[in-house]
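Every protein chain except one is present and positioned as in the full complex.
Presenting chain A:
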Amino acid sequence: MRPILMKGHERPLTFLKYNREGDLLFSCSKDHTPTVWFADNGERLGTYRGHNGAVWSCDVSRDSMLLITGSADQSAMLWNVHTGQRFFTFNFDSPARAVDFAVGDKLAVITTDPFMGHTSSIQVKRIATDPEDQTAESVLVIKGPQGRINRAVWGPLNHTIISAGEDTVIRVWDSETGKLLNESDKELGHKKPITSLSKSADGSHFITGSLDKSAKLWDTRTLTLIKTYVTERPVNAVAMSPLVDHVVLGGGQDASAVTTTDHRAGKFEAKFFDKILQEEIGGVKGHFGPINALAFNPNGKSFSSGGEDGYIRLHHFDADYFNIKI
């Protein structure tokens, strides 16, 4: 395959997200400007100007009209996907990290980093149908986990919120009361900070990637460990194919160590694993920095990766990819 290279960002990529139909690709970067691209040919559709800090993550509503972004400028913003206009700004006391719309797009979860004496928190905001009526108040604030909460996503039927972060523990919270319902097993769980979390297409299981050089597959409801994928470098990003039983891990050595070693030793490939057999299928090379973000097109026929090198690489799979046998 010949990947499409998108060089719209001037700084490292942080997050990638496809909309539901898979025709738009949203990218977040440390350069303050989330960008939307056409997911078929990589043409840039527009940018969302207004943030004043690195943008850590984003989510798009089911109808692809509303975009939410979380940024290090201590705010999360709601945007009109179509025009790039800002609808609303949620202000916080510390940098916003993860954002995720609930099923139905009526609620959104936003996590904030520990900062200047403030501890990290998970906040639930109500999203108004009409942006005019949007308010800033939180429906629920959860505090407790130590360190950054790198990802927080909604569980089945919006009953739960699943969070993971620097303290290596995956937690399941009641989304109404904020009570801690479940915690991942310390023995089985990750040994180093969890960098990424990605749900399967049906939400029945999810995968976490960690700096302990592994990715783990968990059952969403029971939080039991299903599979472990071991690789030889820290995992910064994970994604699951919605079409075939493959998972992709992206990562690489620490960005600060890149210049000190041979480029072939950096291992900046996106590694494909068989989801069930936990065996490595192959790698897709190309980035010259660690991979920070991975996303699968909802149709499963393409995926994109965003790297520390500022490039997004959009890969449309060749036909033979779908016939790989181990």
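Assorted remarks:
We adopt the following convention: a residue touches a chain if its C-beta (ideal position, glycine included) is under 8 Å from a C-beta of that chain, and two chains touch if they have at least 3 such contacts; residues count from 1.
We take it that contacts and distances are computed from a predicted model.
The chain that is not shown carries the UniProt protein name "Eukaryotic translation initiation factor 3 subunit G", picked from "Elongator complex protein 6", "Eukaryotic translation initiation factor 3 subunit G", "FkbH domain containing protein" or "NatC N(Alpha)-terminal acetyltransferase, Mak10 subunit".
If you put the hidden chain back, the residue from A:33, A:121 or A:150 that touches it is A:33.
Interface residues of chain A facing the missing partner chain: 1-8, 21-24, 33, 35, 37-38, 41-49, 63-64, 82-84, 261-262, 264-265, 269, 272, 280-286, 299, 301, 313, 315, 321, 324.
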